[in-house]
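The complex appears here minus one protein chain, its other protein chains still in place.
Each chain gets a letter, A, B and C, in the order it is written, and its residues are counted from 1.
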C-alpha cells in the first residue's frame, strides 16, 4: 500500500534482463556503443523525428536543467508554474545549470493558462536590460498535481510562447502517463504541439534512473553534449542506461507500465468516490488528491499505508487534510482494494 | 583483447545479482532507504571513519567536481597535475561546480612532487586579491598515467598542503587498484595520509556507475548534500546505486576485482619486457605504457586489439609510438597471452 | 521639472572639488592610498562600528549583489519583497553573483510584514535538499515605492530573520533619505536594528557612482574583497571613489542632500493634496505616487515635465494613472512650484 511516489517501486523484470543482456564483453564508452546508438534511433522513430538529437541522462533534474540551460541564457528568465518541479524540487539546479537565470512564476496553479502565461511574459519584457530577457516556457505534462493538458491546451500555451519568439521545454517526467491517458503519440504531445525540447521520462515509470532528452532542433545538439559532460552526466558505461531505455521501448513497455499505473489510479478514483470522499482532480493520470479528516488519515497511515497528507497528523481530528496518492506500475489491484478497505474503516 | 580503458568491460555477476535483490517492493527514495543507509555504514567501517559523511554519485566527474566545489570557493584555485583528470577530461566540470575557480597546474608530470607543489602554491599566493586565493590540492591515486604514490609520497604532498592550511582531495577513480598494489588500507591511503575528501571509485573497477565520496569532516556534509542535489546527482531510486556498492564491499569484492586487473597488467608487463619492448612506468597498477614502431602498432590494431597509441597510424613506419594499455577485472590470462602473441608477430 | 529619478541630477560642487583635490600626484592603487583608508575610517565612525569592514563600489547593483553573494550560498534563497530592486531591476545580478541562488518573493507589497516574511521562510524550509536552503533576508530602506520602515518595523523583520538564524542585508540605495526622514543615526538604522551588511548609498543622493558596503562582521571581509575583485569592481584609481565619499561625509553633506530632496518631496505632497489629488504613500521620503486622469498626465508631460506614469499615454482620457515622482537634491523650490502649476492647469 505504497502510494507516496512513483519513484518508490521496483523496476519491471524486462529492465533487469536487458541490463544483463547488455553486460557482455567490452564496448566503447560514453554513448558510442552500438546499443546506445540504436536506442537513440528507436527514440527518433518513436517521436517521428529523424533529425532529432537524443541524449540519455540519469535523473529528471539533470534532464530539465540541461535542457533549460541549452535554451536559456544566464541573463534570461524561464516561465513556469509556481508548483513546477524545476522551481520547487530541484534545489536551484536550473539556476545553477543556466548560470544564474531566473524562474518567473506564472500566476495560478499547476496548469498554466494561456492568459496567465501571456501576462507573465508581458510583465518581464518591458524594462530593457534592467530585467531579465524573456527565456523559454517550461511546461510539465502531467503536472506536478497529476493533471494533464489536452493537446489543445498544450498548443494554446506553445502558441503564446511562439508569438513572443520563445522556445518551449516540456518536463515529461510523467510523459508516458499523460500520453496513455490522452491516447496520443509522443510526436503529437511534443514537436507537433510546439515543443522544442522534450524530456521523455523513464524513472518515474519503471526505470532505475534514465530520462531521454529529445531535442528537435539538431543545431542545439553539440551545446547540449558539452553541457551534459560538464555537468558530469555523461556515463562512461553508457550501455546500462541504453539497456534500460531499450527495454522501455521494446513492445511499448513504456505504455504498458503507464497504463498499469493509470489503471490503479482509476481504481482509486472510483473507490474514493464510492466512499463519498472529495477528489480534487478529475484530469488525473497516475496521481490523485483527496480529502479526509485528519483522524482518518492518521488511522490509515498507522495501519501501514504510505502517502503524504497535506499537514501534520497531530491537530484537530476533524480538520480536512488532503492526501496525495501516486500509483506506480507495480501496484496490484489488490493493493488498491486493501487500501480502500482501510479508508472505509477509517472514514 | 580490449585494453582501451577500464570502463569498457562488463560488471561482475555479483553486481547484477545485488541489483536484482534490491529490486523488491517499495522503498523510500533519495538515499533514505535501509540499504543505502547500511552501505554508508559499511563504507565508514571500511575507512575506519565512524564520523565520516558518505555519499554515492554516478560518475567520477560528479564525485570530483562536487568534492572540489565543497572545498574550493569560486575565487580560489585548485592545485593539480597537468594531466589530472579534473583538468584534461572533465570539460570544465570543476570550474562549473565551483562557480568559476581556477586549476593551477603543478609543473611536472602525473606524479606531483612536494617541491613542485610548494612552488605552485608559492606562485599563487603573492598577489593579494589580484590572483585567486589558494584552494585545495587535488591528488590522483593511481595517477592518470597508471602510477602510484607510496604512502610516504602521498604524505609528503599532503604535508605541504597542510603547511599552507590547504585541504586535500583525492581522486580515487582507481583507488582500489592502488590500495591493492600498495597493500594498504583505505584509511591509510586517505585520512591517515592527510586526505580530507576521498573519492572511492567503483565505476572503473567493475560497477555500472557508482563512486563513493567520503568526507572526513562531517561539518562539510550538508553543503555537499545541497550541491549534489543542485547538480542533479541525487538519485530518487538510490537503492540501485547502493546495491552496486553493497556488492562491491561484500567479501571485499572491490579488492578482488582490482587484484585481477592488476594481475593482468603484471602479466602484460612481463610479456612486454620479454619481447624487449620499452615500458615507461614501473609504478603501474592496472595501466601501462609501452613503445613500439608505428607499423607494429598498426598490425596489432588491425588484428583486433583495442587500445590507444600516442599518434596517428598513418606516418613513418619506424617511428616509435607509445601505446596505453589498461586492464579491467574481466580480462582473462588468455586474453593477455593472445595479445602478447599479436605483439610478438607484429614486432 | 525632472522627477523621473534621483539618478538624473548633477552632483553637488563639493564632490567635484574633492575629486579635483584628490587629483594630485601619484598614489598607490586599489584602495591602499591614504584617502581611501581615511574614508573607510570615517564610515566606521559614522556607523559607530570600529570593527566593520568597509568597501566602496561604483553601483548599487554591485553593492547588493556582492553583499548577497557573501551571505548566500548558491544553493540557498534570498527573501525579499516582490518589488525589490534586486528582483526587478538588476537583470539577474544577485543570481549571477551568488552562483545561482534563488530569490523568494515575500507575499505583499514593497513593505514586508513580519508575518509574511515568516510565512515565506516557513514555506522554503521544509523540503530538505529538494528546495533551496534558507538564505539571507534582504530589506530595502527606503523601499522601491518610496516608503520607509520605522525602526520598530525594521527590528520586527530582523527579529524574524534572527529567529531562523538568517542574516540580513539592507539595500540602502536611499539610506540617507530614510535616515533623515526618521531622524535616526546610521548605527540605529543598521546594526543596532539587526542588519549584517548595510549598503550606504551615495549615487542616488548626489554622487557620481559610489556606494559603501558596511560589513559588521569582519570575518566576512576577505570573502567580500575577493568577490569584489572577481566581479571587476575594484578600482585601480580608487582615490576618485574615495574623494566622492569623502565629500559626502564632510559636514554631513549626505544628510544635507537628503534633506533637500525630502523637502522637495514634502513640498510636492502638500501641493498635490492642495490640488485634491490622491496620493498613495504617506510614508514617503523623496518619492511619491499620485493619481490623475490620463489626459492630465499627457498635458503635463507634453509641457515638459519628466516622470513615469503607470501606463501608456494613449487610451481612455479619463482613466486614472499613477505618476511616480522622485526628487533629487538639486531640485529647487521653484522647480516644484512650476510643476505644481502645470498640474493645476492640466487637472
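One rule holds for everything that comes next: a contact is a pair of C-beta atoms (placed from the backbone, for glycine too) under 8 Å apart; a residue touches a chain by one contact, two chains touch by 3 or more.
Keep in mind the model is a prediction, meaning the values are calculated, not measured.
Taking every chain of the complex into account, the omitted one touches A, B, C.
Checked against the full complex, the one of C:81, C:203, C:267 or C:281 touching the unshown chain is C:203.
When you scan C:28, C:185 or C:310 for touch with the missing chain, the hit is C:28. Contact with the chain that does not appear here is found for just one residue of C:78, C:234 or C:321, C:234. Checked against the full complex, the one of C:36, C:65, C:104 or C:281 touching the unshown chain is C:65.
Although one chain is not shown, part of chain B still touches it, namely residues 74-77, 88-92, 95-96, 98-103, 127, 129-132. On the side of chain A, the interface with the absent chain consists of residues 73-75, 99-100, 128-130, 133, 223, 225-230, 234, using the contact rule stated above.
Listed here are the chain C residues that touch the chain not shown: 2, 4-5, 7-11, 16, 19-20, 23-29, 57-62, 65, 90-93, 96-97, 203-204, 208-209, 226, 229-237, 240, 306, 328, 330.
Assume only the chains that are shown with their structure count from here on.
Chain centres were defined as the mean of their Cα atoms; on that basis the chain farthest from chain C turns out to be B. Chain A and chain C have Cα centroids separated by 42 Å.
Spacing of chain A relative to chain B, judged by their CA centroids, is 34 angstrom. In chain B, the positions touching at least two other chains are 226, 229-230, 234.
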